[in-house]
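First the structure, which I've put down as structure tokens, then a few questions once you've had a look.
The other protein chains are all here in position, but one chain of the complex has been omitted.
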Amino acid sequence: MMIQYIAILLMLVGIYGLLSQRNVIKMIVSLNIFEIGLNVFIISIGYVKDGVAPILTSVNNSSSLMFVDPLPHALVLTAIVIGVGVTALALALARKMHKKYGTYELDEMGGEA
Amino acid sequence: MKQVISIILVLLIGVLIFGALYFSSDESLKFNEYGKVNLADRVSEKYIDKSVNGGSGVVEYQKSEGLESGSANYVTSIIVNYRSFDTLGEVTVLFISAFGVALLLGGKRKRQKNMFEPNFILKHGARLVFGLMVIFGVYMFSHGHLTPGGGFPGGSIIAASILLLYMADNEFRAKMKSLKATEGIAGSLYVIIGLLAVVLGGYFLANFLPTGIVGDLLSGGVIPIVYILIGLKVGSELSGIIDSFVTKEVE
Partner (left out) sequence: MNPALLIAVPLLAAFIAVMVMKIDKVLLSLAVLFNLVYTVYNAIIYTNPIIYTIGNFKPPFGISLVVDGYSLVGVILLNVVFALMVFLSFKLIGKYAVVLLVSLAALNGIILTGDLFNLFVFMEIGAIAAYIMTSMDKGYKHTFNYLVLGTLASGLYLFGIVIIYNLFGTLNIIDLSESIGNTVYAAMALPLIFIFVGLSVEAKLLPFSGWVKGVLKKANGLVGTLIISAYATAMLVMFGRLINSIFILSDGLKIGLTIIAVLTLTLAEAAAFSKKNLREILLFSSIAQSGLVVVLFLNGLILPAVLVLANNVISKVVLFTVSAKMAENTGSDNIYDLKGIFASYRCFGIGFTVAAMSMVGLPFFFGFVAKANALIGLLQGGNIWLPIVILLVSVVEGVYFMRILTNLWNPGEEGELAKLKDVNDFKMKKFVKLGIVSLIIGLIIIAAGILPLQNIQKYFDADFLSILSNSIGGA
């Protein structure tokens, strides 16, 4: 139960960071914290009490045992990779902004509104 | 002032989420509590029994053969077999972000120097570790259907090994042309396997190779081939992103 509370708390911390920070790097970090909270929440949806990891091995060798739900694991794999792609693009944009304006603060960047 | 408003807004959202998920009083439909999940209510039961297209009894390790999805790792069989279209989309996400980073930071590039001069042990020790890391990455993505891991972590390990070489040596640059060629060939082969399945199996991305015994290395039909392609593609893309960041434009 606690793990779901902590995951939602992480998401809220990420949203707070996005709303209140104006430094580009801090905004990217807050976005990542939000995504981590989201991914932990998705995994926690699939937990079955006393279930084992969903892999057939020589120890758990039959499909009649109680496994954990494997579908949220597949969803989270995709979500993590998408998060990595967006973070890479955001960091490249941050570097271009620094080169053009000389600062990482959004308020000092002036120019077009 | 802005911080106070942000905190109030975030607390409101938090109260909304917690109230609706954990303290609702609607009896007809309740959010399942942590751990108390009945898999028979969800689609996952058919994935575990591997009986989506018709029942076939209990699946046993090293005994059942010719199933509709022969991999021992259930998560792999979902990612590469049942929901393969999502994986194609995910591979495209990495592809387009690597391409976008290369476009944004583009131009002729030359290597940025590290802040310190690496000494002899660092340089040559890193090459030893590089070899071990590459072997481990290849092991991970080629055994994706038997052990945890698969194409994505395996590809990331290969990219991390290339990052190690960048950090340990001031003049090292990976060959961009061969990386781009690997990426393009691996991606096209994935879509071509899907289109081949239209011809051979009747539907896009169907599994048209024989699926062997559950638990063997050569089982699962198309699954190991797709995971090897994904591992190579992810490794070369992440290395391309690392290269774009560590270099700077020629003045």
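Residue numbering begins at 1 within each chain, and the chains themselves are lettered A and B in the order written.
Here, a contact is a pair of C-beta atoms (placed from the backbone, for glycine too) under 8 Å apart; a residue touches a chain by one contact, two chains touch by 3 or more.
Quantities reported herein were computed from a predicted structural model and do not represent experimental measurements.
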Looking at B:F99, B:F130, B:F172 or B:F245, which makes contact with the chain not pictured?
B:F99
Residues of chain B (touch criterion as defined above) contacting the omitted chain:
16-17, 20-21, 24, 26, 28-32, 41-43, 46-47, 52-53, 81-86, 88-90, 92-93, 95-97, 99-100, 103-104, 180-181, 183-185, 187-188, 191-192, 194-195, 197-198, 201-207
Residue list for chain A contacting the dropped chain reads 11, 15, 18, 24, 27, 31, 34-35, 38, 41-42, 45, 71-72, 75, 78-79, 82, 85-86, 89-90, 93-94, 96-97, 100, 106, 109, 111-113
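Rule of thumb we're sticking to: only the chains that are shown with their structure count from here on.
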Just the number, please: Cα centre separation of chain A and chain B in whole Å.
15
Touching residues (chain side chain A, partner chain B) in the complex:
1, 3-5, 8-9, 12, 15-16, 19-20, 44-49, 53-58, 60-64, 66-67, 69-71, 73-74, 77-78, 81-82, 84-86, 88-89, 91-93, 95-96
Give the list of chain B residues in touch with chain A in this complex.
2-3, 5-7, 9-10, 13-14, 17-18, 33-37, 39, 42-44, 47-50, 58-62, 72-75, 78-79, 83, 86-87, 89-90, 93-94, 96-98, 100-101, 104-105, 146-148, 152, 214-215, 241, 244-245
